[in-house]
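With one protein chain removed, the remaining protein chains of the complex are shown where they sit.
Order as written gives the chain letters A, B and C; numbering starts at 1 within each chain.
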Amino acid sequence: MRRSYILTASCPDRIGIIAAVSGLIARLGGSILEASQHADAAAGWFFMRYEIDATTLAASREELAAAIEEIAGSFAMRWQLNDSARPKRVLVLASRTDHCLADLIYRWRSGTLPGELVGVVSNHTLLAAQVEAAGLAFHHVPVTAERRLQAFEAIERIFEALAADVMVLARYMQILPPPLCARLSGRIINIHHSFLPSFVGANPYRQAYERGVKIIGATCHYVTEALDAGPIIEQDVVRIHHGDTVERLIALGQDVEKNVLARGLRYHLEDRVLRHGNKTVVFA
Amino acid sequence: MRRSYILTASCPDRIGIIAAVSGLIARLGGSILEASQHADAAAGWFFMRYEIDATTLAASREELAAAIEEIAGSFAMRWQLNDSARPKRVLVLASRTDHCLADLIYRWRSGTLPGELVGVVSNHTLLAAQVEAAGLAFHHVPVTAERRLQAFEAIERIFEALAADVMVLARYMQILPPPLCARLSGRIINIHHSFLPSFVGANPYRQAYERGVKIIGATCHYVTEALDAGPIIEQDVVRIHHGDTVERLIALGQDVEKNVLARGLRYHLEDRVLRHGNKTVVFA
Amino acid sequence: MRRSYILTASCPDRIGIIAAVSGLIARLGGSILEASQHADAAAGWFFMRYEIDATTLAASREELAAAIEEIAGSFAMRWQLNDSARPKRVLVLASRTDHCLADLIYRWRSGTLPGELVGVVSNHTLLAAQVEAAGLAFHHVPVTAERRLQAFEAIERIFEALAADVMVLARYMQILPPPLCARLSGRIINIHHSFLPSFVGANPYRQAYERGVKIIGATCHYVTEALDAGPIIEQDVVRIHHGDTVERLIALGQDVEKNVLARGLRYHLEDRVLRHGNKTVVFA
Partner (left out) sequence: MRRSYILTASCPDRIGIIAAVSGLIARLGGSILEASQHADAAAGWFFMRYEIDATTLAASREELAAAIEEIAGSFAMRWQLNDSARPKRVLVLASRTDHCLADLIYRWRSGTLPGELVGVVSNHTLLAAQVEAAGLAFHHVPVTAERRLQAFEAIERIFEALAADVMVLARYMQILPPPLCARLSGRIINIHHSFLPSFVGANPYRQAYERGVKIIGATCHYVTEALDAGPIIEQDVVRIHHGDTVERLIALGQDVEKNVLARGLRYHLEDRVLRHGNKTVVFA
């Protein structure tokens, strides 16, 4: 994998955006490995992602960033410039169920997760040994009715102390306080154990069983202040069978959950996801 | 395709059901091509489907039926015995949209629909020419606010006059009167243009677009008195893309709709679907 | 659908391609609806597709083309500029099997095929009535051992007389002469009734049945002089079951074939496919 800079940007749509950005990159000698642009006509918004070969660039990352900043204002552009040599740092929150966590740890250790796991927070101690055996720091932060806000303040401090970029709720069974969701907007990713929009409320696999659906699914989305209503990053489904018990549905669902989370998180870590309003553009 | 009898049956679960039924078939010399049995432990209910080689049977269909009837009482068994040489007769209801109708007509004409189309009812005349060109009778039954019940009485008379076995709502844009649904319980099949349970109400493709889902689907189900809540026979999905407009979602969705309807209807026509409560067992 | 110009181009990779092309479009006032660029590092080749809002362009299609031509030389660029208001013209070749043909006709008539069917050529007369009923010209060109080359000369003349852009082999059971494949390189699309690379030779569904595979598929590809070895545009699969006979495999396979062909052809008609060597880049 050669080193690259990933530029993502979005702004109100108008003529000349690509020309301005690609012209700037060309003037600095940057070779473009992959580029995608999309105009959402209904929203009047423009989205772009550039993957630039860092080794070809006759400028530092800072100089490139400064050049982008110069033109960003005139386009009212929100942008990010990330360096593949500085992978995003991931803090995982889990409770007792470990299928998503174990999968993320495996991918991280085997080098197929394009990010860095930096620690695991849990409201239980059940997963401590397995996290530590993987060489990861385990932070036990109990969440009680009385000390709920303090618990999430502690989690936010851990997130900041570890200089984490993204918080992953890997079947974390607590609802985050809305102000925390707002502060980390676009940086908290959840895996929902259902195909959204779908069954509302607890135990979607039992509801799926009782409704007699033939397919179940899972949804990876950004967390917002509105529960389970944030921008969707990725979804997938699996076909089920009349002989499957609720327990089997849960097992099949867990496989989908971990695959959908792994894929959605990869898109985020590779800067393939741009949000606008409550939707995402995914340059997969 | 050799001629076969299809026996489907369900009853409260108890010991000896398979032995009784298969013993009876063996005594009449029947060779079994395919057999499936399922006990739903939660519901305490037993389901079975037998495909019997008709050419091996030392008894007529009537004698076989009489023999089954003799044991059915002691098991409180609901059963059906169908003859592959007497394919089910299908009456299709459509409005203006024709993708499902055209697909069913194509399958019927090409010999891959295991049933007989016997006519099309529509509340519009738009599809008349295409239906008649296929050699099918077209029945125009307008449905107006004032003469709604009379319209459905007329449709029911057409269904009976044609000796139809199953009514297929191929994107038929009218809600059937509950008493009709009750009378034809298990004999009306609808294709719903959404992955149930999912978006409620009109225009699910626009809702899917606005919610930013990554997958859309369709659901084939039996019609009951409760709207869109009947037993599900088959579902499927298709992955969509951020560049897809609502129009493209509709086009992609129509492909799923026609495939799901064709598959669900095939299962029904081949007696692969057994209902119990609001669920189905599909011996696919 | 607003009118758009689609620019596709490929060339040896170097710095400044996007800047040059997008700069040119911006100077002519063109608003870009969608743009995708891909560099194949292994091949050292660059691919791009621009969808330009025609209504925003302060230049005619010819002026835009002339401006592109000016820069194309310096990049050794192969390019095309198509107008959504001038959909591609499709000549279909079929033999006796009609599932793909009927599907294309349906999509064309219902307005979801982004191209224009202009005629059907067949080596048999079986499909004549159905083609003509759809308002399409039917050309019967028998292909016999003695007059094979003359037959394909006739087909090529029909293709030219109809000003067709693309020839679709919709389960056409004749092998095209290599010189014809060479002359129409990139303009002949075939649907292969197998998942390539896979079973070699005739009757892949029987081979699949005998090998006991659990999944069968189909492949849409450009036709080249090497049989079944041309650049792949699209593929898909369907799961099969031990109870499925060869006949059922054929029926299931036909559904996949028509869906894969429809999708692959749509990509071609929307200028989403760029070839290089024996591979394709598909900006889907």
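The criterion applied here is as follows: a contact is a pair of C-beta atoms (placed from the backbone, for glycine too) under 8 Å apart; a residue touches a chain by one contact, two chains touch by 3 or more.
Only a predicted model underlies this, so the values are computations on that prediction, with no experimental measurement involved.
For the chain left out of this panel, the touching residue among A:42, A:66 or A:133 is A:133. Across B:19, B:163 or B:202, the residue that sits in touch with the chain not pictured is B:19. Taking the complete complex into account, residues 1, 34, 98-99, 102-103, 106, 110, 112, 133, 241, 243, 247, 251, 254-255, 259, 284 of chain A touch the chain not shown. With the whole complex as reference, residues 13-20, 22-23, 25-27, 29-39, 41, 56 of chain B touch the missing chain. Residue-level contact of chain C with the missing chain is found at 38, 40, 195-199, 210-215, 217, 231-237, 242-243, 278-282.
Operating definition for what follows: only the chains that are shown with their structure count from here on.
Interface residue usage between chain B and chain C, two copies of one sequence, is largely shared: over half of the residue numbers at the contact are used by both copies. For the pair chain A and chain C, the CA-based superposition corresponds to a rotation of 180 degrees in steps of 5. Inter-chain centre distance (chain A to chain B, centres taken as mean C-alpha positions): 41 Å. Here the spacing of chain B and chain C, counted between their Cα centres, is 36 Å.
With touch defined as above, residues shared between interfaces to two or more other chains in chain B number as follows: 243.
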